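A single protein chain has been omitted from the complex, and every remaining protein chain is retained in its original position.
Moving on, here comes chain A:
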Amino acid sequence: MSWVFLRDLLSGVNKYSTGTGRIWVAVVFMFRLLVYVAAAENIWKREHDEFECNIKQPGCENVCFDHFFPVSHIRLWALQLIMVSTPSLLVVFHVAYRENREKHHNQKLYKNPGKIDGGLLCTYLISLILKTGLEIVFLVLFYKLYNGFKIPRLVKCDIKPCPNTVHCYISKPTEKTIFLYFLVATSCLCIVLNLAELSYLVFKYSIKYYLKRHVKKQQ
């Protein structure tokens, strides 16, 4: 079980997406998943070992690290990637349900089970709203937990058993800040893509619906 599973999941989702949805999948693959695995993971690999406090008191470093990094950035990033990709599963499940129904009744109930209309449109819209919501939740979480997206070089810590206010130095703060900004930028891009897709679908299907009603009235 690794990121390959997420990659296969997203490839499956790609089949039933709109054009913008496919761009979203490409952005998630290339600029988020690949960057995470190929670059970001290694930066945070030894963050605890390289976290150094100006004191020899045993336990002080551990306690200070735990205080300043309740959940490591890299773990939050991984959680965000997983959560944000999961709502697309709803669409895959709905299409599978449609295909199952057709098999069960042994007749063609839908012109094309993968076409985005009717109930599948609602599921698709819900998945888009969930994706956008989760992205925003994680960005806010990052911001609130770490007071912004900048990682300081130095943090001052005075938790027991540290005997006084001790200086603790974080490793590679500039590199980590650069990658955090990259994470924020790609998240915002994905939010914009999701909102664009949402508005496009709502606009397209409301026009279709009103045209149908207009034709029916005329008849």
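One rule holds for everything that comes next: contacts are C-beta pairs under 8 Å (C-beta built on N, C-alpha and C of every residue); 3 or more make two chains touch, one makes a residue touch a chain; residues count from 1.
Operating definition for what follows: contacts and distances are computed from a predicted model.
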{"item": "Protein name as given in UniProt for the chain not displayed, \"Gap junction protein\", \"NADH-ubiquinone oxidoreductase chain 4\", \"ORM1-like protein 3\" or \"TGACG sequence-specific binding protein 1\"", "value": "\"Gap junction protein\""}
{"item": "Hidden-chain contact residue, picked from the options A:L34, A:I129, A:V184 or A:L198", "value": "A:L34"}
{"item": "Residue of A:V71, A:C122, A:V137 or A:L154 in touch with the missing chain, whole complex considered", "value": "A:L154"}
{"item": "Interface with the undisplayed chain - residues on chain A", "value": "2-4, 6-7, 19, 22-23, 26, 29-31, 33-35, 37-39, 42-43, 46, 50, 52-55, 153-154, 167-175, 178-179"}
